[in-house]
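Right, I'll just put the structure down here and ask away after.
All protein chains but one are shown at their positions in the complex.
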Amino acid sequence: MPSLYNRVAGQSVERLAALSDGIFAVSMTLLVLDLRVPASEAIHSERDLGHALIALLPRLIIFLMSVMTNGIFWVGQQTQLNHFARADRNLAWIHIAFLCWITLTPFSTSLLAEYIHYRIALLVYWFNIVLLGATLYWSWSYATRSQFIGEDAPEDIHAAVVRRIGIAQTLYAAGAALCFINTYYSIAAIVLVQVNYAIAPRFCWGIFSRKSENKRGAGEI
Amino acid sequence: MPSLYNRVAGQSVERLAALSDGIFAVSMTLLVLDLRVPASEAIHSERDLGHALIALLPRLIIFLMSVMTNGIFWVGQQTQLNHFARADRNLAWIHIAFLCWITLTPFSTSLLAEYIHYRIALLVYWFNIVLLGATLYWSWSYATRSQFIGEDAPEDIHAAVVRRIGIAQTLYAAGAALCFINTYYSIAAIVLVQVNYAIAPRFCWGIFSRKSENKRGAGEI
Amino acid sequence: MPSLYNRVAGQSVERLAALSDGIFAVSMTLLVLDLRVPASEAIHSERDLGHALIALLPRLIIFLMSVMTNGIFWVGQQTQLNHFARADRNLAWIHIAFLCWITLTPFSTSLLAEYIHYRIALLVYWFNIVLLGATLYWSWSYATRSQFIGEDAPEDIHAAVVRRIGIAQTLYAAGAALCFINTYYSIAAIVLVQVNYAIAPRFCWGIFSRKSENKRGAGEI
Partner (left out) sequence: MPSLYNRVAGQSVERLAALSDGIFAVSMTLLVLDLRVPASEAIHSERDLGHALIALLPRLIIFLMSVMTNGIFWVGQQTQLNHFARADRNLAWIHIAFLCWITLTPFSTSLLAEYIHYRIALLVYWFNIVLLGATLYWSWSYATRSQFIGEDAPEDIHAAVVRRIGIAQTLYAAGAALCFINTYYSIAAIVLVQVNYAIAPRFCWGIFSRKSENKRGAGEI
């Protein structure tokens, strides 16, 4: 009986991962549709095309920011799924909700690309990030309570995951608050937080944590 | 000889699952294309953008409803695939038909989002759900007759799957019938049925079934 | 040394399958974009919407035909991949070419949906099917010559695969030739060939083949 349960539940974690990879793949690729090729009526020379491409730069930055947003949450969700020894239907639905917010990212990215000076667009984008973080937190706490975490997970992984989501969301909220001064400051702050997580994760991490190098290996990617 | 057959057939179930995950992923992500970013000509202030986003709320509800529709049928199909020890070409084609109805959901969702007051749009959406349920039922009954169900499936799984599809389709039909009063009532009823299945499956389930907790584990997710 | 080779090559067959499932999934879902929701300017009543949906029926038939085209070639490619014990770079490129023709199907489908009365549109659609069949044939003959077929494949599988592609392409060519009378005859003929392969494969198969039931199991799906 338990072997059956594990087999079926294990397959479920795998298929949850497969659905997630598919949704992240489509969502990340749809983001590029905001980089619209300049309309040919207005382009009569190399110079015109060059100017039109330079005018696309803000959209390119939004695009890169959203690819990073997706990448960060892909790594975060993956870390969780890799540690789940089992799953149940509730957990599957928590992750379907998570994936629903991921499919919203092309919309909120598009909105921000179109209305880069508008606070509301920035706050919608930020709210999308909040939904993603809250649902990942929900997933982890539900899995912990239901004892779905595999036995080989490091002891302090619970604290690490919770702290990580908390710090990231605090930084995002602080960045989003800057939009009341200027939306560009907000975008710069969010990009900085993301680059920090993607390229130099040790910085933020190091301040708040004394986890040893050995243990960190298991809790990441 | 049987080991060959199982190996090839087993790979087929896996690839059927992979194709399904891909189609669900694309279909769920395409749903977001109905949330169109407000046209910039009409937006001159934060207030304008706020109003334009509020006007998008009905489309957001349709979007969430369709993500739930996809999620419910993804969980339903997955449960079946996880219990199949083998497959054959007919079963593959039944699932290709099922996936064909899934690829139609972005169309029927779009139609309903555009014509939310029209009964025909609501009935097309409902008919899409009927096709999905009927094909899943067909898949299960064909697999049962062909003895494709793995030996470790719980004894009463057949009754549970059949009852589940029957109850869900009855509730959907009742919800759809409300469109002759008002399409909003129908949408509210369908969303309620779906939220019940996604968030609190025990409610509906509990009324009609006395399955023990132990056995339920295997038949779900 | 051989174990290394097998491991790497085996992974390659798996990733080829994963890329294929992804491309089929996206391509099949993009087909639905030809079913455009009627423009709201022309719709003022339930009756208008009903008529507009009825006017979509030819496009719906083209859509269903293309889902079947994709389904048939997915099953065909899958059968081959399941029998490959190894792969090399040339085989990978043959399958990338095959997938390239698959990504063309949304274009040729769209062309036919828009120009259903034009022979050229029908011939482009048919040429797409020819490319798919020819590339699958090329894949199989290359894999056979390179001895990539697994040892547990049935003896007469080579003849069965070759015969099957030959018969199907002959029927498609005959169907396409009908376009010189009327493109609707062609579409009806192609749909009939496809329904025959999908729903009742024994018919065509049975005429030309005396393969026993036992052996057929391994060569299909």
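So that you can tell them apart, the chains are marked A, B and C in the order they are listed, and the count of residues begins at 1 in each.
By our rule, a contact is a pair of C-beta atoms (placed from the backbone, for glycine too) under 8 Å apart; a residue touches a chain by one contact, two chains touch by 3 or more.
In this text the structure is predicted, and so the values were computed from the model without any measurement.
When the omitted chain is restored, the residue from C:Ile54, C:Cys100 or C:Ile199 that touches it is C:Cys100. Taking the complete complex into account, residues 17-18, 21-22, 24-26, 28-32, 35, 37, 40, 43, 46, 49-50, 53, 64, 67, 71, 74-75, 78, 82-83, 152-154, 198-199, 201, 214, 217-218, 220-221 of chain A touch the chain not shown.
Where chain C meets the missing chain, the touching residues are 1, 3-5, 7-9, 11-12, 15, 18-19, 21-23, 25-27, 30, 87-89, 91-93, 96, 99-100, 103-104, 106-107, 110-111, 114-115, 118-121, 124. In the full complex, chain B contacts the hidden chain through residues 22, 25-26.
The rule is simple: only the chains that are shown with their structure count from here on.
In terms of inter-chain touching, the protein chains here all touch one another pairwise. Bringing chain A onto chain B by least-squares fit of CA atoms involves turning it by 90°, to the nearest 5. Here the spacing of chain A and chain C, counted between their Cα centres, is 36 Å. Taking the mean of the C-alpha atoms as each chain's centre, chain B and chain C sit 26 Å apart.
Counting only residues that touch two or more partner chains, chain C has 22, 25-26.
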